[in-house]
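Only one protein chain is missing; all other protein chains are in place.
The block that comes next holds chain A.
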Amino acid sequence: MVQRIYIPSDTTAKALGADRIAKLIDIMANDQNIELDIKRNGTRALYWLEPLIEVDTAQGRFGFGPVKEADLESLFAAKFWQGDVEHPLALGLVDDIAYLKHQQRLTFARIGEIDPLSLSDYQKLNGFNGLKKALTMDSQALVDQVKESGLRGRGGAAFPTGIKWQTVLNAPSEQKYIVCNADEGDSGTFADRLVMECDPFMLIEGMIIAGLAVGATQGYIYLRSEYPLAYKTLNQAIGLAYGNNLLGRDIQGSGKHFDLEVRLGAGAYICGEETSLLESLEGKRGLVRAKPPLPAIVGLFGQPTVVNNVLSLAAVPFILDQGAKAYADCGMGRSRGTLPFQLAGNVKRGGLVELAFGPKLSELMFDFGGGTRNGRPLRAVQVGGPLGAYLPESQWDTQLDYEEFAKEGAVLGHGGVVMFDDTVDMSEQARFSMEFCVAESCGKCTPCRIGSTRGVEVIDRIRAGVNVNSNIELLEDLCETMVDGSLCAMGGMTPFPVQSAMKHFRDDFMKSTVSATNTEEV
């Protein structure tokens, strides 16, 4: 009997050697006359277990991981392809692994389970059910569904998606656009990448539905160039969708039309800001535009445009298929549905954790993450990317909710959680935040362009012990100027990690041996 096994194929699994493992298993199976059908799935995003090999059985899928080259001989000796066998790497049924079992995977229900480029796999697990319904509904009914779901922009700004769609629907124009922001530049985030590499049809489906809802016939996915595999997978998926009448003219005989193209960014973090992204798509320098006008009114090529994050669009098929209420039933307060959190940095069990809003940050970091990778005490956590605040232990019990985080002066952003152990020097981290802004500022407004450079200089003086107290005062003043005076979130939020580091980890700025009361002119 041919036994089917699954070997993951996303960027991280490959980076950990999954391709080589797949090749070696194939060779060994041939040598031993064992008939294996090796299928490449995406990944479950339980990254400490990658490469995670799964074996299909009548009881479900049995997992083994993390599988290294040196483990293959013993795995074959244990006849791992039978599934329920004894082996040090045996994990039992994959669905029963606590990390996975305790999640609420709505958007990520399929990842790791399916072959990312198999339309039939996708359809077997509710794929295109949302689109089928959408094709029978009028535009306003579609927008209403998204409004009722309570979905808010998952890129970080958390603006209600349905309101944005309504604005575009109401804007009169011959040509409107759906633009997917796939410029996932925040360190510690990879949920967009997972969608695109492991379940690309879900994003395509979400974009078609968005097009139907607002009356747009052209979509663009603006993808960062740092994601070569996502680029390849998306293009293959779009080709398959065209080949099966899911994109292009007269989709599934409905008379509806939607075209979709992937465009590559070119290594500019600022292009994740929606107006900068639009400039870039138009073939220009990614300079931020002043708002208003909103992109929903004057967007790409001057036309009404929906700009949504990958995760916002990826949530839409579920909402249409299962109903707005099913989505809105999850969550707390004004944060409805789920957020895919990403555990990264110095973490023992890194990966994707999709949860309804509400649990505490500490539950995420310890119950799921298991603390630090190297076992040292956790000291600081940066949530929400390079523009997010660093949280000290006193804030770890904050509930995962947009408003609760805002109360703490922090952001959930795109859901990235980067953990640091007690060896971290927070003045060095603060310096990096400013340095990053120097490298990535678009240069349009002065507080961001010049403020960041001055920020690096001032922090360098503090770290060198020069006039520490007065320079800290100066840095605080500079941060306020940047927050209040910058045109967009780049300059406006770069101070968040700096201010939080100064507030909660002040000792790290006072370490220098030079006198802190030096009165020399600053």
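Quick note on the criterion: a residue touches a chain if its C-beta (ideal position, glycine included) is under 8 Å from a C-beta of that chain, and two chains touch if they have at least 3 such contacts; residues count from 1.
We adopt the following convention: contacts and distances are computed from a predicted model.
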Record-based protein name (UniProt) of the chain missing from this complex, from "Secreted protein", "Simple sugar transport system permease protein", "VWFA domain-containing protein" or "NADH-quinone oxidoreductase subunit E": "NADH-quinone oxidoreductase subunit E"
Hidden partner chain, touching residue among A:Y6, A:F108, A:Y269 or A:Y327: A:Y269
Contacting the left-out chain in the complete assembly, out of A:G299, A:P386 or A:G491: A:P386
Listed residues A:M202, A:L234 or A:L343, member touching the removed chain: A:L343
Residues from chain A at the interface with the omitted partner, ascending: 11-12, 14-16, 47-48, 50, 184-190, 193, 225-229, 263-269, 280-286, 301, 342-347, 350-351, 373, 382, 386, 416, 418-421, 424, 429, 432, 436, 439-440, 442
